[in-house]
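Read through the structure below, which is laid out as structure tokens, and then see the notes.
Every protein chain of the complex appears in place save one, which is left out.
Let's look at subunit A:
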């Protein structure tokens, strides 16, 4: 009996980490944009939804062309999703946020909400409102443990794929931010946009790039969610976006490792809450945590306290 409890716990841990990876990747987009221009990119959840749709469409295209090698198909889906989603991320910034830079505080946020509604309905109209199913591309997995009562702990190849991909992306992303000149410009703008502009950093381009990077990670998250759950619709961006934002706040907004950590924690909380309490109230639990974090530790787990200057 005790064993099967441990097994159940382990299974939820695996599920939670998978879900958390997806949230974490979306959360990075929020945290980066917040860090650099101090606004909540409300449309980021929709960018992730677009990434998910792109992976479905690419898969269908590959099917018509007649490619059935799974690794190649995954690679193509990944790259195509990244490229097109990045284009969307760039355009959203260009249309809805750049003209409002330096405008009053609420304007970009309202514009972002408008963009989010527009993108959601754009996808609904062009792709139809019905749920899009996709058959599993990666099947099978390891059975880590079989309990006496037949309960098994499974780690599917897909989950493994998601973990490996997340880790690889994190490594690549950390390299870009800490080691390359692009990353240095990005961090410079985050610290002080005006000063960075004065010493020759192209601020507009850096901000665009931030949106593109965020969109690329969201595209990967979209691919992952399509593979993992097999159904998507035009509405998935709203809730996922909100949870990812919660993750970014939990980890400390502006902090990149914080966003990933927050994402993993939110994923774990959601998995365990669904497993041990009521699945209906899992979203309530997530927001409850957001409120608690904001009350007791407004800077998040890894964030730095903000100094208010007059």
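Convention: a contact is a pair of C-beta atoms (placed from the backbone, for glycine too) under 8 Å apart; a residue touches a chain by one contact, two chains touch by 3 or more; residues count from 1.
Everything below uses one rule, namely that contacts and distances are computed from a predicted model.
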Worksheet item: Just by its UniProt name, which of "Sugar phosphate isomerase/epimerase", "Extracellular solute-binding protein", "Amino acid/amide ABC transporter membrane protein 2, HAAT family" or "GAF and ANTAR domain-containing protein" is the chain not shown in this complex?
Response: "Amino acid/amide ABC transporter membrane protein 2, HAAT family"
Item to complete: Taking the full complex into account, find the residue in A:249, A:264 or A:302 that is in contact with the omitted chain.
Response: A:249
Worksheet item: Contacts of subunit A with the missing chain: which residues?
Response: 34, 38-40, 53-54, 56-58, 60-61, 63-64, 84, 87-88, 90-91, 94-96, 98-100, 103-111, 113-123, 125-128, 130-134, 204-205, 208, 238-239, 242, 245-246, 249, 278, 280-281, 283-284, 286-288, 290-291, 294-295, 298, 308, 310
